[in-house]
Every structure is written in C-alpha cells, then in structure tokens.
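One chain of protein is taken out of this complex; the other chains stay put.
Presenting subunit A:
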C-alpha cells in the first residue's frame, strides 16, 4: 500500500495491446547495482519466441533511450524520458547513522527505526522497478517506437548488452546530451516560428516546464519534512514505552495516540509521494516534448540556412543543383518533423490531462478513506479514556 502503486496512474493506457506485453516481475539488488528481469509476452512474428525474459541493468535502459534519441527517423517523436538512476543514497546513509547511534537508543527503538528504514529501502526499490517498467511500456505502446530494432534487441538478446553499450558510448559520448542542454532554450525561443500551433506550444511548454520543475522540487521538500516527523514519532513512542513501564493503561493510551499520528504521517507521505511522483514524471515528459521542439527548431534553422546557401550559390552561379537538393531535403525533413510533431504533442496533451485526472481522483479518495479511519480510531480513544 505504498508509493509504488501511484506510478500506475502517471501513465494510463499502457500495456493493453496484447500483441506486445512487457513487465518487470522481478529485480535483484546487489550492492550498488539493480538487476531487472524484463519479461516479454508477444504474438508478433518478428520475435523468435512468444514468451521470454532477460536480465538488464539500468545502464542498458539508458543505452536504449539514447539510441532512440539519436535515430534521425524518430526526430519527430516524443521519446519517453529515460528512467532515473536507482538512488539508495538516502536510506543507506540513514542506515549508517542508525548503526552509529545504536548505543544511545533502546533495543525496541532501534528495531523500529531499522524496520522503518527497511520499508523505505523497499519503497525506493519498488519505485525504481516501476519507473523502468513504465519506460518500456511507453515504447511498446507506441506505433512507431515499438518496431525499433534496438528495442527488440533490448527485449530479446540473451547475452550481456555491455559490449553494445560501450560501442554506442564511443560513437555518441555525452555529446548530444550536452548540446541539447545548452542550446535548448536559446534556439527554441530564438527561431522565428511560422506555425501558430507550434508557437503556442513553445510558449506553453517553456512556461509549464519551469513551473512544474519548481512544484516538483517543493513537493520533494514537503515529503522530506513528513518523513522527519514520522521518524520523530518512532523515537517518542520508544521513549514513552521505557517511561511508564508499570502503568499499563498509560502505555496503551499513549501508544494509541502515537500509532494514530504515525498513520496520519504515513497517509500524508503517501499523498505526497503520489503527487510528487506525478509531477516529477511529467516534468521529465515535458522535457522530452521540449526536446522534440528543439529538434524541429534545429531543422527549421537548417532549412533557413539552406535557403541562404541557395541564394548565395545562385549569386555566384556555383553549385546550384547541390544547394537546391540540400534545400529540398531540409524542407522535407522539417515538414516531416512538423507533421509528426503536431500529432505527438496533441496526444501528449490528452495523455497528461487523463493521467492528472486519474491521479487526483485516487489521491482524494485515499485521503478521505484514511481520514475517516482516523476519526474512528480517535473516537475509540475517547471511549477508552472515558471508561478509565
């Protein structure tokens, strides 16, 4: 009943097409590395078997994402955002601190804190599995990307992908990524837009991105504060336990309050996580949409440059056919990007709205349910006190 279920609603309508079903049923955590078991069930003839599994690391997912981004043919598509690297730093650091402070706390307190940390660890683990799974499912449900050759290799190839990954790294390096990051905003906003639709989208996405990035950061801060409070309650309940050791009812009452507070804390953090996850996911998705706009803007810039080159060639009466051909190609590329880009951005809009709606409804219903439970618990406490 934790955060991992929240991710189902960040991307709706995935994994419904029976011709290609992907999931990650299992994952192993070894030291720093997570090994995901990617399981595929398919009716497509392009695959060798109908049902198979392969082990994959996080780096394999990144490799797949990068090759898709580099593929020219997909320049007009929103490439689903790469899953973030599994981050166990926070629970690991806390576990370390707990070990150091073991001498100063009671056995019970230590056990409780350890349980909390193990739960946190598990939550991070489940979240990372989910986010990798969703990445693959976004691909499998996309009409064009699902047919990608590298995607198929990723799903099927039963050997280690690390050799391929190394080759790819040598080819692309981090070059493209860096280029995108620095030139992004400048190019997108600098290029003169010819199409109203894209003009609006550009304005909207740039503004929305900065706002959602801000909201995500603040939501994360809120979540952290909630976690701190939950930890405090554990310390309090442990200390209170060691206090009123001879007074049974005192103990019971106080523990009721504290478990109640813990429930409230847990509920609040579930909500935070749901909302935070939603914001974080769409922040990355909007970045992917912005990347599309960038690619199109670059194509437009190329086209404009090719026009200038053609004019120059005509002036000098030199190399005119090459210039014409180049210009034609640029135009073709630009038109293709514009056409598919428009489709992608429109469906993205719809997808986002649907996901937000589903998430908000689930969150509100969950909050109401938990709050009503709290009221029942509180009434029970009052009855108990009265009867004393």
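As a working rule, contacts are C-beta pairs under 8 Å (C-beta built on N, C-alpha and C of every residue); 3 or more make two chains touch, one makes a residue touch a chain; residues count from 1.
Quick note on the criterion: contacts and distances are computed from a predicted model.
A.B. asks: Identify the UniProt protein name of the omitted chain, choosing among "Sorting nexin-1", "Histidine-containing phosphotransfer protein", "Ubiquinone biosynthesis O-methyltransferase, mitochondrial" or "Hemoglobin subunit alpha-like".
C.D. replies: Spelling it out: the chain absent from the display is recorded in UniProt as "Sorting nexin-1".
A.B. asks: Which residue among A:62, A:236 or A:331 touches the omitted chain?
C.D. replies: Spelled out, the listed residue whose C-beta touches the missing chain is A:236.
A.B. asks: Based on the whole complex, identify which of A:111, A:329 or A:379 touches the chain you can't see.
C.D. replies: From the options A:111, A:329 or A:379, the contact with the absent chain belongs to A:379.
A.B. asks: Have a look at A:226, A:296 or A:326 and name the one touching the chain we're not showing.
C.D. replies: Hidden-chain contact among the options goes to A:226.
A.B. asks: Which residue among A:71, A:146 or A:215 touches the omitted chain?
C.D. replies: A:215
A.B. asks: With respect to the chain omitted from the figure, which of A:51, A:118 or A:365 is a touching residue?
C.D. replies: Residue touching the chain left out of view: A:365.
A.B. asks: Where does subunit A touch the missing chain, residue by residue?
C.D. replies: These residues touch the chain not displayed: 204, 207-208, 211-212, 214-215, 218-219, 221-222, 224-226, 228-229, 232-233, 235-236, 239-240, 242-244, 247, 249-250, 253-254, 257, 260, 264, 349, 353, 356-357, 360-361, 363-365, 367-368, 371-372, 374-375, 378-379, 381-382, 385-386.
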